[in-house]
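What you see is the complex with one protein chain gone and the rest in place.
A and B label the chains in the order they appear, each numbered from 1.
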Amino acid sequence: MKMTSDSLTRPESAPLVDDFGAASGSVLSKMVAPMRRLVSSRKGKAAAAGLAVYVVIGLGWRLLPLPAPDYIDQTVRLRGPSAGHLLGTDEFGRDILSRIFDGIGITLGVSAISISVALVIGVSTGIFAAYSGGWVDAVLMRAYDALLAMPDMILAIAVAAIIGTGARDAIVALAVVGTPQFARIVRSSCLSELPKTYIEASVSLGGSRARIMFRHLLPNSVGPIAVQTAIFGAFSVLMLAGLSFLGLGVQPPAPSLGGMLSTARQYLATAPWYAVGPGLAIALLVLTLNALADCVRDITDRRGR
Amino acid sequence: MTASSGQALLSVRDLRVHFTHAALLNVRGRAKTRAVDGLDLDLSRGETLALVGESGCGKSTTGRAILRLVPAAGGQVTLDGVDVLALRGARLREARRDMQMVFQDPLGSLDRRMTVAESIEEPLVIHKLGTPRERRRRVRELIGRVQLDSKLAGRLPHELSGGQRQRVAIARALALEPKLLILDEPLSALDVSVQAQIVNLLLDLQSELGLAYLLISHDLRMVQHVAQRICVMYLGKIVESGPAQRVCDSPRHPYTEALLSAVPNPTGGASDRIVLQGELPSPAHPPSGCTFHTRCPYTQPVSCRTEVPSLEQAETGRWVSCHWHREIRSGTIKAAKRKIDLKGLEGISHEGVA
Partner (left out) sequence: MTAPPLPPPLPSASTSARETLLDVAGLSVSFPTPDGSVRAVVDASFEVGRGEILGIVGESGSGKTTLLMAVARLLDAPGVRVEAERVCLGGRELQALSDREFHRLRGAELSVVFQDATSALNPTATIGRQIGETLRAHRSVSRKAATAEAVRLLELLGVPDAARRSDSYAHELSGGLRQRVMIASAIAARPSLLLADEPTTALDVTVQAGVVDLVVGLRDALNMAVVWISHDLPLLATFADRVAVMYAGRIIEVGPSQRVFDTPGHPYTVGLLESIPQVKSAAGGRLTAMPGSLPSPTDYPTGCPFADRCAFRMDVCAEMPTFRSVAPGHVAACWLLDEGRDSGDR
């Protein structure tokens, strides 16, 4: 591929819809190539497939011919796997499989929302702190440091204890844990970009603060943000399960994987199959998300994007 | 110091840029580095003025201060009648359209996530000029002007060669139709053969567009070829200025002389090179009096250590800042020669390796 810098192409002969159409690509079109790289490895394919399965289950399980997850039938309490109940029934006679599926849906929903909240708040404050520097940066970062100083689970429990229990409050708790992580990562990335010449160039062109922050700093931090998102995804699933296990997350009668695990403990001797389903569901989801995080990290490492 | 011809486009008076060290707390307060210490210069339309010196002399800082990329501690910078240092907000943004910079590192000066077209379009977007279609046309025109293949419009910086990247940077700097282009070592990151291509491009653009260039460089060969006037800087001050050819043929300041003699010249006779003694002093702790006296081969016991020389006119259009420049010129004062003596190395015998 030889490029001769001396060659001159007459502007008039260039077609109107040319490289420029593709050149100033939309955000989505720029994501195509990395996405493709993500699934190029075996681990990537497996992780993507796994996540897809979970998402499909979470969104579409109602279409399956399963008993309703809240249908109580005391006559079939704690039965083992059978034709009508593929994974058996719980202590209220409800179908375990459909409860697991419902629980997956709720888990994904709670995780997605808390990731989004943490991302938006964390990233914007991170960029803002990095760009502002001085006491603004110091105050914001000390506040985040205080939150980061506590072990995540303890912090989540503390928040849940303060604001209450249930899915909505769990979202807040997870967001509180996640926001400082995003902020710190983004701030660090921005701090290493700020001294670079292209930022100076943008200032000399007349670029405003907002422009530099969102048109230059943010896109160049996409790599670390993507990795953190994947990591926090796995993390939030686990934490939500933990909160529910402790009775602080999703409240009954809504099904939650962690909650089911907690209940299953009592029946470990008499109905061991009860614990298997929810446990595996959690474990596999976390594994899938971790594998995804690895793949994201791999592709960002190579290009540094 | 008046400009050579016509009304000055850029006029700098007593520019001062200071950096404070937060870490050093001495009794008198914070330590201050005078990166630029009272600098004057004038530049006319269509002219190339070179700011020359070695690392730490403050030439890059001068360029950045003019562009308001670093804060100035004092002085005046007048561009086309407007005092740039006093501007704020929208008026400052407005003024930026008239003065642009091309940076030393072509790859670093481009956002690695923006394509060539996007980078060149950015100034137009920032200043809200034209419709998207008009902007695209202008970008295409600029790409042609810097002799870049239009097929490269969709490429990212890392997919281009060094010369191509610098062309993109130049195109971007020209987008707003500036009157003044500050070139901060635009060639030092490029290969020799590519340097020649870019120099030719810059000269062509200057004559086509009537641009004024402030060329910041340490490459005396290139500067002498390209610039009409030269200002030589040392530790934040201008020590000599004048027409490029004359300054290089017969320098008046000892530092200029040393600088020129250090440029490798294979066609010259036996090297009568002036080797400066000592190291460049730290800009944070400059020597007293004439800051060059610690390394000057002509240094005299009177004045050099105690008094700061001022820029005096040596002839029309030539200014020198040296107490003894007339005596040096007439030969009354001679340079002290230094030679390296390495005979002591033969002392220890070389023991062979097993």
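Here is the rule we use: contacts are C-beta pairs under 8 Å (C-beta built on N, C-alpha and C of every residue); 3 or more make two chains touch, one makes a residue touch a chain.
Owing to the predicted nature of the structure, the values given are computational and were not obtained by experimental measurement.
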Out of B:V36, B:A244 or B:C290, the sole contact with the unshown chain comes from B:A244
Touching the left-out chain: which of B:A31, B:L107 or B:V199?
-> B:V199
Pick out which of B:Q7, B:N265 or B:S288 touches the chain that's been left out of the picture.
-> B:N265
On chain B, what residues meet the omitted chain?
-> 54-55, 161-163, 191-197, 199-200, 203-204, 218, 220-222, 224-227, 244-245, 248-249, 258-267, 271, 273, 275-276, 278-280, 340, 342-346, 348, 350-354
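In this section, only the chains that are shown with their structure count from here on.
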So what's the Cα centroid distance for chain A and chain B, whole Å?
-> 49
Going by the contact rule at the top, pick out the chain A residues touching chain B in the complex.
-> 3-11, 14, 18-20, 22-25, 30, 196-198, 200-208, 211, 216, 219-220, 305
In their shared complex, chain A is touched by residues of chain B numbered 67, 69, 93, 96-97, 100-101, 103-105, 108-113, 115-118, 121-123, 126-127, 136-137, 139-141, 144, 147-154, 160-161, 163-164, 167, 169, 172, 176, 194, 197
